[in-house]
Structures are given as C-alpha cells and as structure tokens.
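Of the protein chains in this complex, all but one are displayed in their positions.
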Amino acid sequence: MTTSITESRVSRKAARPSGAPGGRRPKKLGRYFAMSPGLLFLAALSLYPTLYSLVVSFTRWNLSSGEAARFVGVDNFVGLLTDGLFWNSVRVTLVFVFFSVLIELALSFGLALLFFRGFPGDKLLRALIMMPMLCAPVVVGLLARFSLEPTYGIVNQLMRSIGLPTTEFLGNVDLALPTLIAIDVWQWTPFLFLILLAAMQGLPEEVIEASKIDGASWPRIIWHQFLPLLRYPILVGVLLRLIDSFRVYDIVYMTTRGGPVDATSTMSWQIYNVGFRAFNISYAAAFSWLLLLLVLLAANSLMRRMVARS
Amino acid sequence: MKKETNMKVSQKRTAKLRIGALGVITAAAVALSGCAAGAPQNESGKKTLNAIFLPADWGKVVQEKLAPEYEKETGVKVNVELVGRDAIHEKMATLFAGQDSSYDIFNVDYNWIPEFGKGGHLVPLDNAIQDKEDFLPLSLKVATWDNKLLGIPQTVHPATLWYNSALYGDQSMKDQYQAETGRALAVPKTMDEWLTQVKFFNGKTFKGQKLSGWAAQAAKGFGNVHTWLSFAYSFGCNPFNADFTKSTLTTPECIGATERWSEMMKYMPAGANDFTYDSVTTAAQQGSIATAIQWSWGQTATDNPSASKTVGDWQMTTIPTGPTGISSAHLAEWVISVSKYSKNTEEATKFAVWLESKKNDVLQANNGGGDPVRASSYSDPTLTEQKIEGNGAARFRRLPTTLEAMKTAQPRPFFPGEESWETALSTELSAISLGQRGVQEGLSRANDAIDKNLSQ
Partner (left out) sequence: MSVAHRRSINWNVGVRAAVAVICTFLFIAPVLWMVTTAFKTGNQAFSGEIHWFFTPTLENFNEVLGGTRLTYALINSLQVSVISSVVAILLASGIAYPLARHEFRGRDQIAGTILSLRIVPPIVTIIPLFLVMRTIGLNGSLLSIIILHVFMNLPLAVWLLRGFYEDVPKEIEEAGAIDGLGNIGIFFRMVLPLAMPGVASTALLCFVFSWNEFLFASVLSNAGSQTVTVALTQYVTPVGTEWTLIMAAGTVVAVPVWLAALAAQKYLVRGLSLGAVK
C-alpha cells in the first residue's frame, strides 16, 4: 500500500512542479502541532480495538456463551480457508466491488463533465442528483425491496405496462447480485460525482478555458489534460468507494439477506452473520482480518495500475 | 496585478466564510439547546427503569400506554425504547459482554433464551409469578432454560392456516371445485386436501383479483425456515437428535416434509422467494391469495379497513395434518426478561410481572399486541365479544384456533446455537425452493453444515 502511494506522489510531483516547501524550523514544529490532535485521536481509538481483534482472532470465543476466550492458534484461519461459504463470499464480494465501482466511476465522470461547464439550472439539478446518496442505507434497502416487489412494486408495474414480463429481481439467483450492484450504483454514483465535480472546478483556468471550446479536440483535452490533473481525486474517490463497497452490508441486510441461496452473501454479510447472529466473535475477527488483507491487496493493485496507465 | 485581485476576492470570500461559520455555530447551538429541552430527563429521587422492546404492537402498547400507567400507579418511571429484532440481539450481546447496567428489561425472542441463559445473563423469575398455572404451559416452557424461568411470556403466535372465508363460501367456486375434484369445498383438514385446494385456486379470479393458491414467509434469513418448520413438525420431522448434538435432517419424515413444502412453493405468488411477513399480509389484505400460513396474530392487519380489502374475511384453523395425522405449528413468542447486570432487578421484575397481570394481558391483546399468554384471557369477554366496527365479524375470532394450536405447537430447536442453525438451513431451503438443488441433496448439505457448526 505504502509503495503505491509513494509512486502516486512522485508522479504527481512530476506533473506539477511547484515551489519547494519552506523548511524553516518554526513551520516544522507547527506542522506537528497541527497534526497531533487528529493523530492522537485516531491512535487512541484504533490501537486497542485493532490489538483486541487481532488477539481475539487467535482464540475461540463465543460472546453469548459466558465462557472465557481460549487460545486456539490459527484454527480460525484454517477453518476459514477450508470453508466453502468463505470462498463463495470472496467471489461475490469481488464481483460486487469490481462492477459497482467501475460503473460508478464511468457514470460519475460523465456526469461531472456534463455539469462542470454549467448550464441554466445546473445548481438545482446538482442538488437533486445527490438525493440517493443522502438517503440512509436502511431506507435505500427498504425502498429497493418495495420498488422491486413483483406485484405492487413500481418497477414491475412499469415493466408490465410496456409489455415486459414480471421479474423477480431480488429472488432470482442470477439477477440478485446485479440488482444489488445497480442499487449501489444508484446510491453512490452521486458520491463520486460530487468529488469529481469539486475537483474539476479546481482545475487551472487554462484547462477549463480550453475545454470550453467545442470541437473535435474535446476527447483529447479530457484524455491529456483532465485525466492527469484529476488523477488524485479519481484515485481517492475510487479508493473510498472500493473500501466502502467491500464493507457493504446494510443493503444486503435489508433486501436479500445474502440470498437467494448464497448469491449475494458478501464477506461483510458473512462477518455480520458469524459475528452478530451466531456471536462467534473470534471467527468473525479472523474473517475480518482476511477481508482487510483482501482490501489492502485490491487497493494496492488498483492504485498501481492507475498510476502506471497515466 | 493578478495577486492583488486574488487578495481582494479572497477577503470577500473570507467574509462570506465567516458568515457561513457563524451559521454552522448557530445551528449547532440551536440543536444543543433543543436537545436540552427535548431529551427525556431523570427527575431526581425517582426510580427509573430502562427497557428495550420490539417495535411491534406489543412494544408500542408498553411504550405508549402501560409504562405511563405504571408510573402513575407506582411512581417508577420506565423509559421504553423500541428497536428492531436484530438490533435488540446485537445490543444485548454487546451490553452483556461489558456487563453493562444501562438497561434493566429486554423484550426477548424466545429462541435467544438458551444462548443468554447459558451465558447466565438473565435473572431467574420463577418466584416472581404467583399464578403460573394460568399461563399457557408451552409459553412458559420456551422461556425456561436449565430449569429456570428466564422470561415472562408476553405474546404467543403459533402459525395457523388462514383461509379467505368469502372465497370458501362463494357458490360458483364451490360448484367448480365439486366439478373438478368430485368433493365438496371445505376448509382443509389434511396436507393433501390443502394441496388439492391450492392447486384448484391457483390462477382463478375472484373479486377481480387473480389468485395464488397460498402464501407464507419464504425469504431467506428466517422466513423460509419458519414456514418449513410447520410442515416439518406436522410430517413428524425432528431436525435434531434429543440432545442437539447431531442434525437429523435426512430422515424420511424430514425429506417428505421438505418435498411437500417445495411442491407447495410453486403455488405461491410471483416473488414468493422474497416473501416476508409483510408481503404475506399485503397479499392477504389485497385478497390475492386463497390461503396462507401465517402467525395467528397477523389477522389484526387484515381487519384494518384503511389498508385491507378483506376486512372480516380471513378465518383461520390449525395447520393441516401430515401423513400420520399430526398437526403441529411452528411457535413464535416474545418474552420479557430482566438483565442480570441491572442495578434494579427487583423493580424491573415487578414491572415485568405487572405487564403480564391478567388485566394487562387482555389489555395488550385488545390493543393489537399479539395473542395473550394467559389461558383465562382466551375467555375474557372484552376480547371474545368484541366486533369489528361496521362489519359484525368478531374481532378476536382467531383466539380459539390459537388456543388449539398452542396445544401441539413446537418451538424452533431450543438450544444455544439456534440462530446459526437457522442461517445454515435457510440457505439450503432457498436453494431447494429455487430448484438449484434437489430436496435430498439440499438437506444433506444442510446436515453437514449444521454438524460442522455444532462441532465448533
């Protein structure tokens, strides 16, 4: 992870050479002074839980049993790696994350391009388009269940009115995961849109002026000027979406509960099931360490690729 | 030059920013003062209990009616918080792990009694109730772990067979049924009769609604297991050996039950694999199903004229009998438990007992809070003689059926690992009903998964 971040920093600096930072002593002190409250706060709240979950992952401990935790070595990890449900959840999660983030990025980039040059009423539309992101995930899940319901749901009613057959979006093994991806895309495209739009509005004016001239050069301007300058916001936006979609469970919880069968049983959903339904905290802790590992791997390789391409 | 312009604009923007910051601070201040006025406060010198109930009607009636009344009577204030089922479970586990005393009373789904009982987190209440004999025996049995009563039953909901009496009384339906099957249309007594009727009704049109044969909870998670259990128990299937050390889902009885359940699934409405309690209720309210397996107490919703087109039409009977003549419904029940970590266990116990006094058991049922737990309430005229306004049907016409069903109903497997058992079985049932796996294959996979969980 660290290496790739370094790479992105280096290439970024190359892209925008600017004045060297002033290295006077008082400033240096000031910077540590500024950083310390936040860092101390993070450390205070993260060290203990992290150590705690690491220790717990090497024990056998059921929260509700009333029995003390017992050290079992790597039993939980071995158990996980030989657990079919674990591997299924890895597959489901990767598919979910890959497609939702990819589609969200493409859509939000397009939308941001559409909006940043402005048009009459753009502010109103921009406020409206954010609405899905502003809804609580619980509400979104309920709304999805209610809209996609085969008999009374609006989606099927509309589909029937144009002659399409009634479709069980959430109850069909092949459709459930794509439907969840669609829900995620609907809710979180505005998030990336917001970040990209804010970033595009901070672009140097030469680039923006150039982009205002319509013509054949449009795609070239986007490719050669926008993308390099927007690399950091895209990277951060995608990274945040990536992390959050790895963790997603509210929508699964409200709609399919991992079903039908185990078609939408994501890792976070499994962790929730193991940790909070069965209270098998130690297994859940080991599970989340593997999830953490997977997210770090994915984030790392993604960042490398993005840096390398541009 | 440019820098100068920059500076000016920047100053202007700074001014704007200050106004913005002022706005934020004002908003925060308003919010703070609003809270100070709004949050429920503890008056000094007054005893206060904190309780969590399910946001169902039986929780609402405690929050809105009974807790305020109790405060008037005794001076003890009870803060009742309503949170969803899963959130209660999560909260109890976390609070108990920290031996936390923030809450005194919990509304508990009886299937958590074994796990929290095993952990020793709940206060035994055996000596608290004086008239145990008035409570339905089964309702007490599922609140008991290790010979200790750990919860006071609040409401019971055995699964029952619902049928639309308007449909069953319709002359043209009767004639068609006679013509097609050679038998008279009557409320089904056996699983086979029921299947025949479900097949007959499925696809017919009644009062402008296209009918499905039946509906029941079938969603993955818990719904499909709950419905399946009524089939399993009536077919004589026992999912476990006697001491819950081995899963026994592949017995001929269990396979038979699952085959029938899976065949019946074909006659449910579109989207059935997602059906939860509310989908079934909605279908019943709209009159688009002929029969259903549903909790007894759900009848209240179908009698609500603002949401239902079938007010007074739904009747119920016990679950049809399986091949050996057994009818045994899956039991749902909620109990009231007292936390061992409470600093007021005595006061909390008093309140829990008071909530289920004879008078309050009837009062709760009368306010839509599920079916009563006391035998005497089932003959209380307040309930039995009540009619639906403007309809004439008895509002509590279901009570005799509930009482009958309570004689043979069975709980979900009553052992500490029930929630993970339900999860494992639910996945395979979902696969079976979607045709992903055969009945035998699905059950044996469930068997393996459950045995693996048990060994952990």
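Letters are used for the chains, namely A and B, taken in the order the chains are written, and counting of residues starts over at 1 for each.
What we mean here is this: contacts are C-beta pairs under 8 Å (C-beta built on N, C-alpha and C of every residue); 3 or more make two chains touch, one makes a residue touch a chain.
Here the structure is a predicted model, which is why all the values come from computation and not from measurement.
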Quiz item: Of B:S306, B:T324 or B:S455, which sits in contact with the chain we cannot see?
Solution: B:S306
Quiz item: Out of A:L81, A:A106 or A:M131, which is the one that touches the chain we can't see?
Solution: A:M131
Quiz item: Any idea which of A:G171, A:P233 or A:G259 touches the chain not displayed?
Solution: A:P233
Quiz prompt | Which residue of B:S212, B:S262 or B:T282 touches the chain not shown here | solution = B:T282
Practice problem: In the full complex, which bits of chain A touch the chain not displayed? Write them out. | Solution: 1-2, 5-6, 9, 18-19, 21, 27-28, 30-32, 34-39, 41-42, 45-46, 48-50, 52-53, 63, 111, 114-115, 117, 119-123, 125-139, 142-144, 146-147, 151-152, 154, 157-158, 161, 186, 189-191, 194-195, 197-199, 201-202, 204-205, 208, 212, 214, 232-233, 236, 239-240, 243-244, 246-247, 249-250, 254, 268, 271-272, 275-276, 281, 284-285, 288, 291-292, 295-296
Practice problem: Identify the residues of chain B touching the omitted chain, counting contacts across the whole complex. | Solution: 2-3, 5-7, 9-10, 13-14, 16-17, 20, 23-24, 27-28, 31-32, 34-35, 38-41, 50, 54-56, 64, 79-85, 87, 90-91, 94, 97-98, 100, 102-103, 222, 276-278, 281-282, 285-286, 288, 295, 298, 301, 304, 306-309
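Note that in this section only the chains that are shown with their structure count from here on.
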Quiz prompt | For chain A paired with chain B, centre-to-centre distance based on mean C-alpha positions, whole Å | solution = 34
Quiz prompt | Sites on chain A touched by chain B in the complex | solution = 60, 63-66, 79, 85, 145, 149-152, 166, 168, 170-173, 253, 256-262, 265, 273-274, 276-280, 283
Self-check item: chain A-facing residues of chain B, complex
Solution: 86, 89-90, 93, 96-97, 115-116, 118-121, 219-221, 269-274, 279, 282-283, 288, 416-417, 419-420, 423, 426-427, 430-431, 434, 436, 449, 453, 456
